[in-house]
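Shown here: the complex without one of its protein chains, the others still in place.
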Amino acid sequence: MIAKELKRGIITENPILILALGLCPALAVSTSVKNGLGMGLASMFVLACSNVIISIIKAWIPEKVRIPCYIVIIATFVSILQLLIKAYTPALDSQLGIFIPLIVVNCMILGRAEAYASKNNPVHALIDGFVMGLGFTVALLILSGIREFLGSNKLLDLLVIPGFQPMTAFILAPGGFFVIALVMGVINYAQRKKGA
Amino acid sequence: MGDIIKLTLTLTIISAIAGLAIGVVNDKTKDKIAAQQEQARLEALETVFPEGVRIVEMKNLGAGVVPDLYWIAFDDSADTVLAGYAFEVSGIGYAGDIKFMVGVGIDGNILGLTVLDHNETPGLGSRVNEIASAKYIWYPVGGDDGAKPWFKEQFVGLSSLKPIIIDRNLAEWHKLDERTQANLRNNNAVTIITGSTITTEAFTRAIGQHIAGYLEELGGYCCPATRKEIEAKKAVEAVAVETNDNEDNDTALLLD
Partner (left out) sequence: MESITSIIQISIAAVLIQNFVLARFLGLCPFFGVSKKLSSATGMGMAVVFVMTVASMITWWIDTALLMALNVEYLRTIVFILVIASLVQLLEMIMQKITPALYESLGIFLPLITTNCAILGVAILNAGVNNFTGNPFTFVESTINGIASGIGFTLALVLMAGLRERLELADVPKSLDGLPIAFITAGLMALAFLGFSGLSFFAG
């Protein structure tokens, strides 16, 4: 069951590459593998925690105010995370900057709260938060790996190919769009091959 | 009506719990965050001064151009030899303020420079912190290859009393040969990061605007007092502050 869930989160329902959710942070912070990993883990933390809490208190939340309630819960975990990052990894705080508070409006998190956590028990909600967060992180690692390599000939701040002239455009905004387009294209191609 | 009360109540309770939770975490992490900032400042001070100095924090409550907080360093070998000053300066970069710390000797030459905070574009201006390391991912072990952040390194030894020139025909200081680097130094000039002239200008302009004025106010580029005198005075101050809060302005600036 775990393997099936993992496959769902990372491959068949990958939040970024298949469902196209949470695109803003995915493109904005995937300039280096370090940033991508930091953002991925941060989002996973918020998603798993808010999923569990929402699943626990779902019975007491009136239908009409459920979205504001979910947002408040998500925002709480984001604020807590922001303080923890400031206290324990200040370097990450200055790297991710404005995108840490913006995890609140990452549509992946509200989307999972609405579509999954509000209908399932806390254990399942936790697993869902974890695998979806993992899928988000994996997608970020793929995007940031490609961008860091093409844009600065580095991975994790270490050089990769001697003499390779990096193309800075891949670290800048346009490169983000091109890389995600190509990764999605490759996935579509693979799916069509499989289907045919 | 009952519906409205129920809705309001739910949302209020959830918000109250949320606010409380964040408040508690804030309370627990407050000291740690302050300690991290202090640590960052100490590390910055170590990079802007050469080794073997003793750093004393100074508070300037008097009027004038010198910032409220600055640092002086004494040569560790001799208590009376002043090694230099460090200031926090900020310049307007491409995407907001670039805050940096600069250490200058009493002759006005830059001892070191380090960036404290910036929001420059990743891949362009953010390369102010880039280390021109030659380490490859295939053999990452092998320790420190001694590479320093090249952008900041090129400022070391330049004079802050003369305008620092940006050489627009050259870029990427770490890729130049030693003769060109020496030439640049003789001309009091730096190179830019490719595509980020504005970022570089933030540094040269901020140094040009502030440092000479600070040094002049602090006593004409020359040693104002010995370390023993300053420390003795600081000790007196500390006692004075503890026992009596009346003393302020005259104890502030030790150098007038």
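A and B label the chains in the order they appear, each numbered from 1.
The criterion applied here is as follows: a residue touches a chain if its C-beta (ideal position, glycine included) is under 8 Å from a C-beta of that chain, and two chains touch if they have at least 3 such contacts.
Keep in mind it's a predicted model, so treat the numbers as computed, not measured.
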{"item": "Option touching the unshown chain, where B:92, B:134, B:165 or B:182 are the choices", "value": "B:92"}
{"item": "Residue of A:6, A:57, A:102 or A:155 touching the missing chain in the full complex", "value": "A:102"}
{"item": "Hidden partner chain, residues of subunit A it touches", "value": "20-21, 23-25, 27-28, 67-68, 71-72, 75-76, 78-79, 82-83, 98, 101-102, 104-107, 110, 169, 172-178, 180-182, 184-186, 188-189, 192"}
{"item": "Absent-chain interface as seen on subunit B, which is shown", "value": "15, 18-19, 22-23, 26, 90, 92-97, 198, 201, 205"}
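As a convention for this text, only the chains that are shown with their structure count from here on.
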{"item": "Of all residues in subunit B, those that touch subunit A in their complex", "value": "3, 6-7, 10-11, 14-15, 18, 21-22, 25-26, 29, 32-33, 36-37, 40, 117, 119, 121-124, 131, 133-137, 140, 194-195"}
{"item": "Subunit B contact footprint on subunit A (complex, rising order)", "value": "31-32, 60-62, 64-65, 68-69, 72-73, 75-76, 79-80, 83-84, 86-88, 90, 94, 97, 151-152, 154-160, 162, 168, 171-172"}
